[in-house]
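Note that one protein chain of the assembly has been removed; the remaining protein chains are unaltered in position.
We call the chains A and B, going by the order they appear; numbering starts again at 1 in every chain.
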Amino acid sequence: MLLLTFTLAEPENFAVWEKLLLAGLIIASAALFWRRFGVVLDRILKSKNDPGFHLGNLGRRVWDFVSEVMLQSKVIRQRPLPGLAHALVFWGFCAFALVTVNHIAAGFGLPYLSPTGAFGRFYFYFAAIFALACAIGILSLFIRRFFVRPRWLGAKLSWESGFIAFLIFALMATYLAAFFTTNHAPATRVLWWAHTLCLLVFLPIIPHTKHLHLVLSPATVFLSRGGFSSIPPLDGDEDFGLVAGQDLTKLVSLQAYSCVECGRCSEHCPATNTGKILNPKEIILGVRAYLNDIGPRTEEPLLGKYNSQEAVFQCTTCGACEFQCPVGIEHLPIMIGLRRGAVNTGAWEDDYGTKLFNQLERGSNALGIPAAERDKFIQKEQFPTFDGTQEYCLWLGCMGGYDPKGREIVAAFARVMKHLGSSFGVLRKEKCTGDPVRRLGNDLVFQQLAESNLEMLAQSKVGKIVTICPHCVRTIQEDWKAYGTPPPIEHHSEFLARFADQLPRSDQNQEKIVFHDPCYLGRYRNVYDEPRAVAATAGKVIDPPRARERSFCCGAGGGLVFLGEETGERVSHARAQELVATGASTIGTACPFCNSMFRDALGASNQPVPQLLDIAQLVARSLPAASEPGPESLKK
Amino acid sequence: MSGILVVLEERDGRVSRASWEALAAGRHLAGNSNQPVSTVVLGANTEATAADTAAKSVARVIRIAHPLLERYTPDAYTAALQQLIQSESPAHVVFPHTYQVRDFAPALAARLGQVFISDVVAIGDGPVFTRQLMQGRLTGNYRHQGNGPCLVSVQAGAFRADAVPAGTAEILPFDPQIDDAAIRTRPGEPFRGSAQTLDLGSAQLIVAVGRGIKEAENLPLVQDLAGALGAEIAASRPICDNGWLPMERQVGSSGQTVAPKLYLAVGISGAIQHLVGMKGSQCIVAINKDPEAPIFEVADYAIVGDLFEVVPAITEALKAAK
Partner (left out) sequence: MKIIVAIKQVPERDAQVRIDSAGKWIEEADVQFAMNESDAYALEEALQLKEKHGGEVIVLSAGPERVGTTIREALAKGADRAIHIDGDKLHELDALAVARLLAAAIKPESPDLVLTGLQSDDLGLGQTGVILAELLGHPHASLILTVEKTDSGLNVKRELENGWFQTIELPLPAVLTIQSGGNKLRYATLMGIKRAKTKELRRVAASELGAPATPLAVLESIALPQKQRSTQVLPGTAKEAAAALVEKLKFEVRIL
């Protein structure tokens, strides 16, 4: 029993003055903690209530808490090494809770864990293992921050982080060292006091720094709205989104104070990565600075000094930030909330945006093309009109109905549906789902489009919808809920994957296809395997460096495809280069917007480029051409 | 209440083409009822235009000359024509559908207690006047009722200017009473839109070039064509991205939106980003060697062929036509 020779040493017989000093220090430390934390808590609690929020779905909340907080799943999965180091520190702290309370209690002569008792001995050893892991973890993080210096942590070295790291390391070291002394040794007393001082210094630092996340983020994760990019309903006639401090809700304020400034959101942001001024971390910190300086329940505009309107309208709503965030911040509702505030009040003035809004106010599609052009396409392809007898309503979307290349994707998918014997019809009065105006924050036009489409769908007695556009899928299924009950909808990748074994297979299975995950299919809908399964019928599917939930945006989302020229590098070019660099002979897409953005980007290249095909086109290529007199063969 | 008056306009001292078309419409109207067709010229100096129309096959030329008619104002024109119409009591008064006519004819009709049937594209028996509705998606057939004179204007190009045969006609003066004080608007000298800054949006003719041009060195080919047409040059995004033409000439979703009378697309495949910027053009001509290029879906005229052969041939043919 070698272990028994190591027993945690605890000083004995604390003098009265020591007890008084300890009590005084504890009171001072707690007071310093509360002086700041009380203010933060007050700001959060004074913020307005979250419309539509309820504590239901406890199962989901508990699961998120266990997974993201206790098991540190997001922290580790998205940045494995630093994530693990962080988890070790976190778990160390958890294990240490009992030890710390006992440590202080011992100072008053009331320890409840005996180093020699069975449970106490076991627990101190148990905590020692965590203390060791924690010390290694914090040392690694220190080395990363001060020597590796990843740029996402900011150009400026944070000495406060260094000091915190020192405190944590010292806490662990003073604990572990006490295994090597005896109760009566003066060193034990020194170690005890050193440990105590570290604790009492650490406590007030928490609310004054980003280490506030220690206290807040468990609550942030537990209380999150849930879902992905859940845009809250507007609350009555005077709510236009995030206009001023009075519009900041408790959740927004809680999330703003929870930010740990890790920069994962910036690291994955397509805007930040292509030289735009938008940096999602700065948006959140801007809200925090506003809360600090101005506070909630005020009329000072949120956009201006603390966050720039220009930055907010550079967001593609790809959701990489929200997906990455380890402390439960929901960036998209904040970003879109700020846009809503600017658009719903008319503060945002942009020629392209105004044109888009006016087009969708009076017309049927975001491209501003007469609906008669869509009819011509439907006639040419001989698509049947949906009359209630067909199984599926084939939703064309703006790109499928008007964009020449989008039409090719729809036509290819329709041929595959015919081949599979699935009946479908199209709607003559389909309008834009409102995706671009929803993301740009125009609630008026979005409501008009959602309501008119919902009414039309109800009249047409549509049972199931299938579409080639992930943006249509998301908007119909999630965003329309505010105005009615949309019929179930699925993306063509999900439809095709169900029939994977009936799809024609390409003869030469050697074609290398690099698949680009659309944001609105992947992060928004959690569909990753289906499009790959479909593409796999046509060749060998490979992933680009950033794939699946870490996929890099094409630049079209959030209504940005309809706005003017980007500043800095074009997002579409950055991603297209990454896809080309894989050496694949084909780029596979599953979203007509991505397809269009890459077509544009590849078109600008003077080098030979891979072919660009939607997964439906990849499948349709191998259909027997003669056996099925599809619309293609009718073309002269 | 009989006879047809055709009110002519002058341009650069001569009777305008649109006015001859209006005369042709007036003669067509008379053809159904055998009424005499007279022309009306008005202005401060109307010798030349009166002589122009006197050399055509018309019953009479009524010449209204008054110093207050020198520069067009709706008040003076309305007053002069109201007096003429009241003294002549014609069955029909025909105008060319010009910006000037649109400015006073509705008021003139109202002053006469009448309704003006504007922008007529065809005249059938009855007479029935056909107009375009819903921006050309429908046509409507109008009939005039009641006893007063019926005022109509005809759309440019609806009747053939050269359909009016030559002849000789008597020129009769008509002197209206126009009170200076009754003229309430003060028109300024006409001026050209500023040529300083490029405004593709208001260009009437555009030649646009796309990736099919391959090299910057080939641009003069297209510039020659634009020169021969008197058109502005525009481009799709890759051309401007490459810096071959300035960004301000880019047509499309991230550039300018244009709606010219003619959009001639050379070597442009027609990505949606481009189409949304030019789909409002009145006439689209596309030249591309790929018969499947989406630009052909929006084109009125398509030439499938090698632009390096087709474009010089068009430039040549245009020069020959002038």
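Note that a residue touches a chain if its C-beta (ideal position, glycine included) is under 8 Å from a C-beta of that chain, and two chains touch if they have at least 3 such contacts.
What you see is a predicted model; the values in this text were computed from it and never measured.
> Which residue, B:Ala109, B:Ile178, B:Ala234 or B:Val251, contacts the hidden chain when the whole complex is considered?
Going through B:Ala109, B:Ile178, B:Ala234 or B:Val251 one by one, B:Ala109 is the residue touching the chain not shown.
> Could you tell which one of B:His28, B:Arg60, B:Arg131 or B:Arg249 touches the chain left off the display?
Looking across B:His28, B:Arg60, B:Arg131 or B:Arg249, the contact with the absent chain belongs to B:Arg131.
> Among B:Asp125, B:Glu189 or B:Glu215, exactly one should touch the missing chain; which is it?
Checking the options B:Asp125, B:Glu189 or B:Glu215, the one contacting the hidden chain is B:Glu189.
> Of the residues in subunit A, which ones touch the absent chain?
Considering the whole complex, subunit A reaches the absent chain at 234, 237-238, 240, 343-346, 351, 353-354, 357-358, 361-364, 369-372, 375, 428, 442-445, 452.
> Under the stated touch rule, tell me which residues of subunit B contact the chain that is not displayed.
So the residues of subunit B touching the unseen chain are 74-75, 78, 98-99, 102-107, 109-111, 113-119, 128, 131-146, 148, 157, 184-193, 201-202, 204-205, 261-262, 282-283, 285, 296-297, 299-306, 309-310, 312-314, 316-318, 321-322.
In the analysis below, only the chains that are shown with their structure count from here on.
> Just curious, how far off is subunit B from subunit A if you go by their C-alpha centres, in Å?
57
> Which residues of subunit A touch subunit B in their complex?
Those in contact with subunit B are residues 352, 355, 367-369, 399, 402-406, 561-562, 564-565, 596, 599-600, 603-604.
> Can you list the residues on subunit B that touch subunit A in the complex?
211, 237-238, 241-242, 247, 253-255, 257, 270-273, 275-276, 279, 294, 297
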